[in-house]
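Presented below is the structure to which this report refers.
A single protein chain has been removed from this complex, and every other one stays in its place.
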Amino acid sequence: MAEIRRESPVDFGVRSLETEVRSDWPVALAYDAEGDGPWVVDLSHKTRWDLQDGQVGELTPAGQSVPATPGMSVLADGILINRMNRTQTSIYHLGSDAPDLPDHPGFTDVTEATIFLALFGPHALHIAEKLSNLDLGDPNKEAPFLLQGPFCHVPCQIVTLEKDAEDGTNGAGGFVLTCSRGYAQSMVHAILDAGAEFGLRPAGEQRFAQWLAALSS
Amino acid sequence: MNRLNQLPTLRIDPAEKRTLSYRGKSLPGVAGDTVATALFANGVRIFARSLKYHRPRGLYSLDGECANTMMDVDSIPNVRTENTLLKNGMVVKEQNVKGSAEFDWMGFIDKFDWMMPAGFYYHTMHKPAAVWPHAMKQIRKAAGLGEISPDYVMRGRFDELFLKADVTVVGGGAAGMRAALAAAEGGLRVVLLEARPHLGGCFDYRVSDNGDGTPLYQRARELAEQVAATTNIRVFTHAPLVGTYSNNLITAHQVGSDSDSFTERYIEIRSESIVVATGCIERPLLFDNNERPGVMQVGCAHRLARTYGILPGKQAVFAVGHDLGLEAAIDLFDLGLKIGCVADIREDGQNPDLLMALADRAIPVLKGWVAAKAHGKTVTKVTLTTVEGTVKRDFDCDLLVASAGLTPVTGPFIMAQAKMGYDNHTGYFLPTELPERMFPAGRLTGVGDPRAIEASGRLAGLQAAAACGVSLNGELDAAKAATAALPGPERGCKLVTAPVKGRKSFICFDEDATIKSVKQAIDKGFDVPELVKRFAGVGLGPGQGGIPGHNLPLFVAKYTASSATPKPTTLRPPLVPTFIATYAGAHHHMFKRTPLHKSQKAAGGVFRNIGVWKRARYFSDDFDCREEILNVRGNVGMLDGSTLGKFRIHGPDALKALQRVYVSDMSKVKEGRIKYSAMCNDDGCVIDDGVVVKRGENDYYFTTSTGRAGATVEWIRYHTRFDGWDFHLVNLTDAMGVINLSGPNARKVLAKVTDADLSSEAFPFSGYREITVGGSIPARAMRLGFVGELSYELHVAASYMQAVWDLLEEAGAEFGIRNFGVEAQNVLRMEKCHIILGQESEQRTNLLDVGLGFLWDRTKSACKTVGAVALRQAEKDPNRFKLVGIRMEDDDRPARDGALIVDTKVRGYVATMRKSFTTGEAVGMALVEKPLSDIGTRLEIFEDECNGVRLYARVVKMPFYDPNGERMKA
Partner (left out) sequence: MALTLTCPVCGKRNGYEFRYGGEDKGPRPAEEGMTPSAWCDYVHMNKCTAGVQKEWWFHRDGCGAWFTTYRDTVANLEVDAPEVTE
């Protein structure tokens, strides 16, 4: 019988060095020659929820409170909660396993709807400014923050997790990005192409976990 | 030629050699050279021939303001060689010549200028009209710039950059650098754009003292170091401004160097405030043969020597109207240039120190004198005259440095819609009212004193920072005081033209427009600059107003004896020529692929763009898809339908929203059943159809057509925007893949991979079940009949799609299951007369026209259903189209999709038609006027290129296959 296996929409075109299967998802843990950054990591297997409710601000998904204003995000215990508008919030489980979808009718599991990429390390924001006029390094905002807008002409949710510590001009830092799953190949191609001049390399989940740990500490 | 290799001002590296190929010869150059300076260093004086008269042209400004030195470089025509850095191996050719630039067989045309007065195209050659095509052909051969080969492919890497800045400074001279440094003090994000490959502006090549004992070039380098050390200033050199727009949007392009990853890139900057420190170019001096090779502007001669180490001539005459001309004469004399005489247009007002220095060097200075005529193909002699024209004197020379004075580069202001006015003191056209949050700095404000230039830069930088909300009152006042204490704007030279008739005095080089042609235009009544510009072609060339921009309005005002102040002409982006390839940038093609893309491709899928998606349309090179179709009819096939729009709608008011947009009564949707319905627009025209499933209380799942998926959320929210309803939409289009399993054996195949009861009793036609496939994969299953056979549509999480597909393929192997594509589906559903919106409908087609009126529930007017009012009206309209089934009289000649149905006029069109493999008949659907819709009506069909022969068809009953639907309900 054919093997029951999930497929990530993201394909970097290089074979991963180390892979593990997690609830049918093959997860690349590391790649050969990941380099010194910047890195792009496929997180499409990480659970994402959409939560919509007239009183979304009063809900506590995964035990966390929802940020008060649209555009604000909070990252705690590996869970990133982004307030999208008056009634809507996106919840990304960046850490290990996600709990079951809560029983509240406002939740939808949208893991499958999008690709989920992390782009971080030196020049990560310089790569972004080749593909989008969104201000990922906005000095008036405190990371993490959410931007909903076009990235390489495709509507995306982008969360800047880390701005360049210095003054925002070295382009270091990083962000996670989701866009419609169907665009996976086009988006990855565009990002790798834009990042080539900075030495952008695909990296495994471990690299992302290290960054996440550093952000949380 | 020996270069002046030891100058501290050089921007070349004499040690690093480059070569270029010109006229079959390899010529040496050095790193830092432009193509033009390398050619000049090799003795090339005539770079090109002019557009109309084939006059020889040479180096004039060195900043690319005119087409004089445009050449064909590596097969790209009209390259501004003055602005193009030399790269090894460049192949350079002259343009618009028969022979060579040196000896051009078309050069005789210059003698016939009298035949070509201003506007001669307009009033000759149109009588008789038949002459024009021939004349045009000859003119095209004789006139113009470079030529491009139609099959030329642009090489290089083009990129784009979208920057956010608090302050953008345009111009990297001393003022611009000071502005950037001042603006950056408070930590703002600052972008500095410089058109030349290096910072420094008018300080960069000058050795005179800045007033504090530092040579200007050294001061410029100090500032550049400070800028480089300031991390919140991002510097883009070789990046000329291309456009300024409202809301402080700036576009520019940057030319890449050898070490850059791009050939040229587009830069778009949205900034809070802008400092314009673009400086000045020179106002051309008007006299006879003022554009001869050997005539050049002050900055050109000075920079050739100081920046590129090339002495611009041996024996020179200067005819200038500004102290910079005197400064250049002194410096160039010291570098070894012989100077016969310096004619200064001004009677007085010169800097006495400069006059003293000239006297020290025994260089004669003629005040109130000006050049009247240059002689020779390249300059051999010049006639000078007093500005009144009373006395003339000839001087032998091979270089005439000529300039009437300065003119500010105000393009950024003009493009930002600033009102421009004539300033009597400087003689400049300057903004009379500044656009919001845009600040001028440096030489373009009229100041010439180096300290004043720097101070004005600092002031503008602080003002720009203040406009971003940085509070720095004290500093701003100090900067204002500092500026006020320094010399203000200098008085400019006002001479418009030398005292000549002007037949060969060129006001615009690019279009070969002379003073005489401007006079002719004015005499014909085109008496304002904007009209002269168009009629006589003054400033319509590639350089826009760079050469004539300042002189034209001045001359028009003089010649019309106008007492009003001169009015400048306008400018538009792109301010400098920009490759289309640069605008295209990286041009990533963004499209969607389904979760099965790879396996569909491996299975031989031939893909087509359908909206934002790539879909497999065929699975063989038989584009009639015979095998694919017959396999579905007789056996079982699988289609990837993942592009279907899929949505969840939930919340207390979800049903109200559905009632608003769907024409049916959605309160009748039952759990476990699918409801087919349609959406109309406010004109009753049908825009979408799909199915709705109720999955729980206030919780629905619905599908839309592929093309409408992107606009569905927008549509529903738009039509409920005043209602304040509490409902929520989730776009699951990409989250779920869709497999359409169709054919008489579909149930047997599906039964092998699921434990669910698939019997018609347990899972009837129009049923909806949530089943498990392959033991663990959840699937939403619908029994639909789009292709007219027993069919299951499985909606599966995208990541499991390939696994489910593989399971079904394995299970179906024993039946000979195979793929079918979009075209096969198109024929299958056409045989059943199931419509596809956009194919059996167009913009004006309403719900009733296509026979879907049965979907519309008239009893729910309280829901204010979109389209209902218009449908009530349309119902009474006898002049609508109607969708009918048609069959060709000749079954071997189906009409093409879109063929017209005609009698004395167009009566309708064929929507879809194919030769049906199932029935052997050429059948299809057509939209026809109601009177033609009765069964049996004979229709006359017109196709393109049918040479008067018509095709004939008859209206027949729909559908053509399985009219009672027994197969799909099986």
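Quick notes on this one:
So that you can tell them apart, the chains are marked A and B in the order they are listed, and the count of residues begins at 1 in each.
FYI, contacts are C-beta pairs under 8 Å (C-beta built on N, C-alpha and C of every residue); 3 or more make two chains touch, one makes a residue touch a chain.
All figures in this text were calculated on a predicted structure; none of them were measured in a lab.
The chain we do not see here touches A, B in the full complex.
Among the residues B:477, B:523 or B:682, only B:682 touches the chain that is left out of the figure.
Of the candidate positions A:10, A:118, A:147 or A:188, contact with the hidden chain is made by A:147. Summary of contacts with the chain left out: across B:713, B:756 or B:900, the touching residue is B:713. Within the complete assembly, B:869 is the residue of B:207, B:630 or B:869 that touches the hidden chain.
Only one residue in the set B:5, B:100, B:246 or B:667 touches the chain that does not appear here, and it is B:246. By the touch definition given at the top, chain A reaches the unshown chain through residues 70-71, 84-87, 133, 147-150, 155. Although one chain is not drawn, its touching partners on chain B can still be listed: residues 245-247, 249, 270, 682-683, 713-714, 717-719, 721-723, 861-862, 864-865, 868-870, 873.
We adopt the following convention: only the chains that are shown with their structure count from here on.
With centres set at the average Cα position, the gap from chain A to chain B is 31 Å. Of all residues in chain B, only 159-164, 187, 189, 231-232, 234, 261-262, 268, 270, 586, 588-595, 597, 612-613, 648, 650-652, 696, 698-699, 726, 728, 730-736, 774-777, 797-803, 806-807, 809-810 touch chain A in the complex they form. On chain A, the positions that touch chain B within their shared complex are 1-9, 24-25, 44, 50, 52-54, 87-88, 105-106, 108, 110-114, 129-133, 135, 137-139, 152-154, 166-170, 180-187, 189-190, 193-194, 196-197.
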